[in-house]
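A single protein chain has been removed from this complex, and every other one stays in its place.
Labels for the chains are A, B and C, by order of writing; each one numbers its residues from 1.
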Amino acid sequence: MKETFVKELVKVDLNNPILVVGFPGLGLVGKIAIRYLARQLKAERLAYLYSPHFPYFVHVNKKGSVRLLRGTFYFWKNKNAKNDLVFFTGDSQAQTIEGQYEISGCILDFAKEHDVKLIVTIGGYRTEAKDKPKVIAAATNSELLDRALEAKAMISAIESPIVGTAGLILGLSRFKKVNAVCLLGETRGYLPDPRAAKSVLEVLRTMLNLDIDLTSLEEEVAKAEKIVTRLQKIEEKRTLQAEEMRKEEDKKVSYIS
Amino acid sequence: MKETFVKELVKVDLNNPILVVGFPGLGLVGKIAIRYLARQLKAERLAYLYSPHFPYFVHVNKKGSVRLLRGTFYFWKNKNAKNDLVFFTGDSQAQTIEGQYEISGCILDFAKEHDVKLIVTIGGYRTEAKDKPKVIAAATNSELLDRALEAKAMISAIESPIVGTAGLILGLSRFKKVNAVCLLGETRGYLPDPRAAKSVLEVLRTMLNLDIDLTSLEEEVAKAEKIVTRLQKIEEKRTLQAEEMRKEEDKKVSYIS
Amino acid sequence: MKETFVKELVKVDLNNPILVVGFPGLGLVGKIAIRYLARQLKAERLAYLYSPHFPYFVHVNKKGSVRLLRGTFYFWKNKNAKNDLVFFTGDSQAQTIEGQYEISGCILDFAKEHDVKLIVTIGGYRTEAKDKPKVIAAATNSELLDRALEAKAMISAIESPIVGTAGLILGLSRFKKVNAVCLLGETRGYLPDPRAAKSVLEVLRTMLNLDIDLTSLEEEVAKAEKIVTRLQKIEEKRTLQAEEMRKEEDKKVSYIS
Partner (left out) sequence: MKETFVKELVKVDLNNPILVVGFPGLGLVGKIAIRYLARQLKAERLAYLYSPHFPYFVHVNKKGSVRLLRGTFYFWKNKNAKNDLVFFTGDSQAQTIEGQYEISGCILDFAKEHDVKLIVTIGGYRTEAKDKPKVIAAATNSELLDRALEAKAMISAIESPIVGTAGLILGLSRFKKVNAVCLLGETRGYLPDPRAAKSVLEVLRTMLNLDIDLTSLEEEVAKAEKIVTRLQKIEEKRTLQAEEMRKEEDKKVSYIS
């Protein structure tokens, strides 16, 4: 394998499809959102994307079965509205600069082949911890951005870059005459953050008029919070211990000098 | 040289050949296993694989003769059974991500040209020291995995990736409609580990119904163990010395405070 | 996108055009100079250069609009003289060695298509702080170099390399039979340095007989100097504090021993 390529699994007729892309990144926001969407809507596998720019190892599952790292396209026939949905997520981002451009371009080409006219990319936006993460939006045109803002997304206060596939797809989409919007959930970023994914999905639900229940995501949020609380307690304990040790040290020092 | 390529040395008709691949990696398990097999069976050289993704130096032997780093395919005409064997090992793994994919693909292409329908890859699996290393198996289909389990291999308790060529060949083999199984010998990994190679070869011998004597490998195991014992003694001595020094330091400190 | 390419925005007939290139580099000298020129002369956009060797993120502006990193060519129809001007600057240099060569070559190709016969590249030259930064010149032929020296540029006292696109374009221009000169403004380099850009533009103005006012650049120089002064004060304060702390430490130590 010398180049990124897409292997189609089924042939389907898609009705004005919209592509929603969420690669693993900051807080895994994009990946959590796409996996939740695909499961809730019972989306089916459409195609795999393989690339020599993914890390050079393979996944082994609990049954001892092996597969390459890959990206997966899912499709969902939307019976109630005019737009079918295609989802994309993957195991990993590309490992080189050129690979990032190549994979983003390959996703776009596949979208174009299926006559996608709108792409939504999902990712994380680094901030300090907040009760309710906001959603930052950026887009390739102002009408699209307005749709995101009406759905309660915000524009970033500062000009900050969007790193990785979530950004590059928007940048490259102009060459293909595809509109694209990026939704970034605020996250501290160093732990999987379903709360940020939920904020993004609320905006997406409004934007795309989706009838989707986010309750089960609440459970993941609760689970993630327990982990965070536990980690915080461990950290507090460590800080206290370090404090105690410092005091002991100080005693010694003051005794000497 | 701009691309990986294979240079065939002889033309042979191979009877339903099975390819066994062992690149140098963790504990050199794969390389030790293949070299042992090739020597014991008096396998002959079939082809060399060259690549610009190998390190940029050449080997010089004791006679002052020079050669590029390379991989070597060997073949063995199996008179007692229906499958001839092809072995592959090399001097080094590829040095870049893209090189890892390219070389794995090149090995597969060569196998396909020789009508190989089954590939076994061999490597190491990092664990703490054990008396008898187990063999972890993963495969591209469940029948093949069962064959490995019947030969006393195990499935990994946790989902852990297989890094490098040993894994990528399995991942890529699906595209070529070749079945492949990976056998990983448990090893601490930082020293050549013939004991782990022996465990793997015991499984392989059963799986492929090979009439092969592993006694001489015992000698290598004994030799390797002597080295390990010596290194452990050095380490113990160092630990003791460090302990003594700490005690001396403690005396000083308690004297001060 | 797998290769660097140029996307032309308008078709214009250019009259013996001269290309002036300033990528971001040491002290941002090249970029500041080109942006000032383009604004003062009200130059118009001619083309964009895109490359998979630029960093893998996208820019978002205050309105939430997204675009790829890129280089921009501008053109200016010179009514008073025989040479129209083309300017080039960009968001970033290439991130790999091969990318540096590819992008420099791509700029040259574009120049050649527009029948450019002279290229000026602008950059920074690292030195200690000076009241009036000098301009160091180097060129592909001696007549061109003489023109720069007559315009008060100097030759470097020591043989020092020119790193990045500013240098590579000169190196590669021989293959295209284009003459090229490089003007480097002396700069400490770690802050945007409009003063160095001004020195370069003074030389360029003389060389190309440009009627351009550099007064507004003075304002940027004043602004930049305020920042430098502020940073210096912070640094002085830190040095003083560090000094105080050292003295305190010394007291302790001398008390002990």
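We adopt the following convention: contacts are C-beta pairs under 8 Å (C-beta built on N, C-alpha and C of every residue); 3 or more make two chains touch, one makes a residue touch a chain.
The structure presented is a predicted model; accordingly, all values stated were derived computationally and were not measured.
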Displayed chains contacting the withheld chain: B, C
Residue among B:15, B:96 or B:206 that touches the chain left out of view: B:96
Contact with the hidden chain (one of C:170, C:196, C:210 or C:224): C:170
Touching residues on chain B - with respect to the absent chain: 1-2, 52-69, 95-96, 252, 255-256
Sites on chain C contacted by the missing partner chain, in the whole complex: 97-98, 100-102, 105, 137-142, 145, 155-156, 159-164, 167-168, 170-172, 174-175, 180, 182, 256-257
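Just so we're on the same page, only the chains that are shown with their structure count from here on.
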Chain-level touch network, classified as line, ring, star, complete or other: line
Interface numbering overlap (same over half, different under half) for chain A and chain C: different
Most centrally placed chain - per-chain CA mean versus overall CA mean: A
Centroid spacing, where centroids are CA-atom means, of chain B and chain C in whole angstrom: 52
Two or more partner chains touched - positions in chain C: none
